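Heads up, the thing below is written out as structure tokens.
Just one protein chain is left out here, and the rest sit where they should.
Chain IDs A, B and C follow the sequence of writing; residue 1 opens each chain.
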Amino acid sequence: MISRPGELYQITREPIEVQGISRKLLRAADGAVCVFEGVVRDHSKGKRTLYLEYEGYETMALKKLEEIGLFVRGAWEIGTVAIVHRLGRMDIGETSVAVIVTSSHRRPAFDACHYAIDKLKKVVPIWKKEFFEDGEVWIEGQ
Amino acid sequence: MISRPGELYQITREPIEVQGISRKLLRAADGAVCVFEGVVRDHSKGKRTLYLEYEGYETMALKKLEEIGLFVRGAWEIGTVAIVHRLGRMDIGETSVAVIVTSSHRRPAFDACHYAIDKLKKVVPIWKKEFFEDGEVWIEGQ
Amino acid sequence: MKVRLLFFASLKDIVGSRDLRLDLPANSTVGDLLTELEKSYPQMKAYRPVILTAVNEEYVDKSASISEGDEIAIFPPVSGGAR
Partner (left out) sequence: MKVRLLFFASLKDIVGSRDLRLDLPANSTVGDLLTELEKSYPQMKAYRPVILTAVNEEYVDKSASISEGDEIAIFPPVSGGAR
């Protein structure tokens, strides 16, 4: 975990407490909070998913979360940012990833949050294995 | 309050429980949740805000929230939407408005959420009064 | 014809009331109503260029005609939501 005033980056095996994180980050000058949560859904490519497992190259993943956070802090006028990815087994409806951005005004919060999750999906070394009734498969990006 | 499967529109005088709403809305097919919260901040145009009061034309405001929700459901491929605005006195850091969108994929969740808060700010008949140390003033849009 | 008027935010402060009943000449428009109100509340004139009006909870422009029993809301630009 990397935690500084206004920043939190974490790879965790525990459930992600989004509301708790956003309240801890929020500064009195912030008027906007944009949150993105990635949630385990019940199907993938037409097949019924039972549950997922995420594994990661943990030390590098944490570095990449920090890089993304530092980039969005430089690129947009935001107040604070948190990026947390959970690893291990997760059931349908559980949150695997959360990006939380607070700022004075709403547009940069949306833009930074959206950029961060798009970038995370491309560069953070974490992989998802989907478990179906008849087997399991690594979901690998393109 | 207007509550149907996949939709919630509400004008309330109680604190907004964002996490509770998003978990109630979330469908098993949803993989993305985008949340926007508008929060009372401590300053406005260089002056220190002590607290705010929101008043609304409540029946029309609720209708407008529903209109916005129905529009975004038609315009983007989203799963569910909730739009909740709180009225009355709020302190710094409290949430005055929340927009929650769930969907299978992340882009439409961001786009619908962002559109909804922008539109809300233009058409929903709610007004904010800011209380400073030396007086109070209605904040009126442009 | 009898109508109900609702005022919000600074317009409510000017009128000193949130809720007024008024008797208007038949075929009045929203613009006619505003002109009439400005006679009683001259401070309203400054709001004319930005004022918003709704009849029965739908936005209308100043040329909209008013019917018996309508609820007419008069208010400044809205400021809900967030920055």
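The working rule: a contact is a pair of C-beta atoms (placed from the backbone, for glycine too) under 8 Å apart; a residue touches a chain by one contact, two chains touch by 3 or more.
Just so it is clear, the structure is predicted and the values come from calculations on it, not from any experiment.
For chain A, the residues in touch with the chain missing from this view are 36-39, 41, 54-57, 59-61, 63, 85, 96-97, 117, 120-129, 138-142.
Here, only the chains that are shown with their structure count from here on.
Centre-to-centre separation between chain A and chain C, using Cα means, comes to 48 Å.
For this pair, chain B with chain C, the centres built from the Cα atoms lie 26 Å apart. Contact of a single residue of chain C with at least two other chains is seen at positions 82-83. Chain contacts: chain B has residues 36-39, 41, 117 touching two or more partner chains.
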